[in-house]
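Every protein chain of the complex appears in place save one, which is left out.
Per-chain numbering from 1; labels A and B assigned in written order.
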Amino acid sequence: MPVVEAVNLAIARGSTLALVGESGCGKSLIASSIMQLLPPFGRVNRGVISLDGQNLASLDERSLQKIRGNRIAMIFQEPMSALNPVFTVGAQIAESLLLHMELDNKAARQRSIELLESVGIPDPQVRAGNYPHELSGGMRQRVLIAMALACEPDLIIADEPTTALDVTIQAQILDLLHDLQERHGAAILFISHDFGVVSQMADDIAVMYAGRIIEQGSAAEILESPTHPYTRALLATTPRLDHKADRLPAIVGRVPSPFERDAGCHFRKRCDHAVAQCAASYPELIARVGSHPCACHVVNANV
Amino acid sequence: MIGYLVIRLSQSLLVLMIMSFVIYSLIGLMPGDPIDLMISSDPYMTSEDAAHLRSLYGLDLPIYERYWNWLMSALGGDFGYSRLYNQPVAQVLVPALMNSVQLLVVALVLSISVAVPAGVLAAYRQRSVFDYSVNLFAFAGISIPQFWLGLMLIMLFAVLLGWLPAGGIAPEGAPLGEQLRYLLLPAITLTMTSIGSHARYIRSAMLEVLRQDYIRTARAKGAGASRVIWRHALRNALIPFVTVLALDFGFLFSGALIVETIFAWPGMGKLIFDAIMGNDYNLALLSLMLATALVLTGNLLADLAYAWLDPRIKLGSRG
Partner (left out) sequence: MSDPLVNAVGLSRRFGDVVAVNEVSMQIESGETLALVGESGSGKTTLGRMLSLLLPPSAGTLEIAGNNVVGLSRRALKPVRRNVQMIFQDPVSSLNPRQTVANILTEPLRNYRLGSHTEQTARAIELLDAVGLPEETLQRYPHEFSGGQRQRITIARALALNPGFIVADEPVSALDVSVQSQILNLLADLKERYQLAYLFISHDLAVVHHIADRIAVMYLGNIVELATREDLFRSPTHPYTQALLKSVPEIRPGKRRLGQVLQGDPPSPANPPSGCRFHPRCPRATDLCRTKAPELETRSATSSHQVACHHADTGA
């Protein structure tokens, strides 16, 4: 059964594409597909994943191992559970270096201390010898970022990297990601459910719903003139500091599971604008003249 | 760390003291005493003689007084004489203890060295033919009674094929190969049950660990399957396994009692059996206490290994 379908994404060097959606929309599966690290029984049935022109979907496991952690690195949501509890953080960073670079143990250790310093960890020499449980949540996330940076990857996939953190720590981590992108020029695929965080990070935004991208464009296009009814409803229902509504305009119902999807538009049952055509066929993701791509029969009919 | 060890060792000593009294009382509760055995084997013995002997051995005293007397001399290093062997108890025990430890260590090493790789691979290749075979083998091992397995092995390798001795132990000073020939069948019999449960335990612990986020992190770093399994996953899976191993140690020891009896292996198990059947108070008491000490040592070693494997555990911080 397809869980994620017909997704087309492109990220340029030095820029950040944010993938936004609610839980179950398939945004994390896209991350695992790019890494070719799908859960058991999952696979990429069709399509191309290309990194600088090389198709990752056609590579064997050995070649993929040379790319993972080296040219593509990942930052995860739960910094506690994403670190192995029985190894020091220094050793876990050094492992990436030893796997991909021609370094001996001593040089790898030295380099991992430098990396800890570069992500703003005080006393990196001491901290390298600490186990994950001895660090705070924010520090653990910095360690994961240092680990991802170890081999200066071309693409960093950050899957909800600040969701588990307090808001002041989140601000520190987001700024850190900005600095690092400027310094290393990596492309970032930033996965999040939070429009606030996304608007601070993204050059471009793709909105996902029930396994498909339903709207895609520059950050300004999506945040200032969203066209898809789902994007608009989602933005309107998000509580914000600069605007106080008496009631939040709610989106009724819930996201259909992969078992409940049919040939029509997956959002139509929650949509205020649905017409007969929405049940008949799934709308293509196309751009009207002078606008950005949107997968909606109603939007695309009103030229 | 040293403070922790001191506390743990003194706790163990306390447990041993309490156990010595419990065991002493239990033996005292057993029907009959050595004098009854003498009466039944000597028709000329009168009841006055028996009473005289009882007071000579101190058997007419109340149990706590007898225990106190035993304890005082035991603390002085005198554990009494074995009635069956006519030797100081310690002299009888030490070689038996050595033989048992030899059997237990070989069985344990054998079990771990088969069970750990089998369990790990079964978890990695979950639902494969290998996984199912490990499960089948494990259940067979757990369900087959040791006495039956021991007899079958003797039938096959000693009686039919004649490759290995049916029982006993190599004469002192025999070459290592000869010693191993005697050790093999009892060790395999003893190992069989624990291999099954150990492999299944490692398998489920590994399955749990392989689901963790840090395994995904390791793969995302570009670590290959074998590195992920043997380096990242196994060490985490071993942490709960060590506890099971310690609890199993007592189980293994009681299994040794049966196996040693089947194979006439002159170890603690056989000694305890003989001592209790022969009303040999001193011998039974000290061998049971040694068994207790062995289990306590197993537990202590497990706790140390636990702290060594898991950096989150700090020994001694709990007092």
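Worth pointing out:
The rule is simple: a contact is a pair of C-beta atoms (placed from the backbone, for glycine too) under 8 Å apart; a residue touches a chain by one contact, two chains touch by 3 or more.
As the structure is a computational prediction, the values presented were derived from the model and not from experiment.
Interchain touches from the omitted chain, evaluated on the whole complex, reach A. Of the listed residues A:139, A:186, A:214 or A:296, the one in contact with the hidden chain in the full complex is A:139. Touch with the chain omitted from the figure is made, among A:13, A:66 or A:240, by A:240. Here the missing chain is touched by one residue of A:81, A:110 or A:200, and it is A:200.
By the touch definition given at the top, chain A reaches the unshown chain through residues 16, 22-23, 136-139, 166-172, 174-175, 178-179, 193-197, 199-203, 218-220, 222-224, 233-235, 237-242, 244-245, 247-252, 254-255.
To be clear about the criterion, only the chains that are shown with their structure count from here on.
Separation between the centroids of chain A and chain B, computed from CA atoms only, is 54 Å.
Chain contact summary for the complex, chain B toward chain A: residues 212-214, 216-225, 232, 235-236, 239, 309-312. Across the complex, chain A meets chain B through its residues 35, 37, 61-62, 65-70, 73-74, 76, 78, 81-86, 88, 95-96, 99-100, 131, 133, 144, 147.
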